[in-house]
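Only one protein chain is missing; all other protein chains are in place.
The block that comes next holds chain A.
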Amino acid sequence: MSEPLVLELQVKPLDFLAAGETATQFKETLKSLGLAPEICRRAAVVVYEAEMNIVIHGGGGVMRLQVEEDKVTIMAEDEGPGIENLELAMQEGYSSAPDYIREMGFGAGMGLPNIKRNSDELYIDTAPGKGTKLRAVIYLNKGR
């Protein structure tokens, strides 16, 4: 693989039927490239949680998957309200999701912590009113 493979998909806001389609498609892509099942699963959880965040909080956005020889990079961008207190949002159990989201089994305050625990590197650029840009990197040859 010399040129990196890049796949980009739009994520619609508040579409809970379609939520998870991006993660499904990205995971299928990674599997078809023959990546290890554990890498595919970790990437799938990162994409799925980031996708749910865009659906729930972000007002829709874009997700990008980039696969290079040594790593998988997942990018999620939205122009939503941004995260007011990132340190708080990274804590397990902290959530700003409304009740109807919780009734679906999400909004338990595990989204960003789940993304972090499945990534080798995580960068989040966010500010109130400025949207959120997330970049997660998973290395292919790094033992856990």
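Please note the rule applied: a contact is a pair of C-beta atoms (placed from the backbone, for glycine too) under 8 Å apart; a residue touches a chain by one contact, two chains touch by 3 or more; residues count from 1.
One rule holds in what follows: contacts and distances are computed from a predicted model.
Not every chain of the complex appears here, and the one that does not is recorded in UniProt as "DRTGG domain-containing protein", selected from "DRTGG domain-containing protein", "Probable tRNA sulfurtransferase", "Cysteine desulfurase" or "Metal ABC transporter permease". Within the set A:Ala19, A:Leu65 or A:Ile138, the residue that contacts the chain not displayed is A:Ala19. Touch with the chain omitted from the figure is made, among A:Val62, A:Leu86, A:Ala108 or A:Ile124, by A:Ala108. Although one chain is not shown, part of chain A still touches it, namely residues 16-17, 19-20, 23-24, 27, 37-38, 41, 44-45, 48-49, 92, 104-111, 113-114, 116-117.
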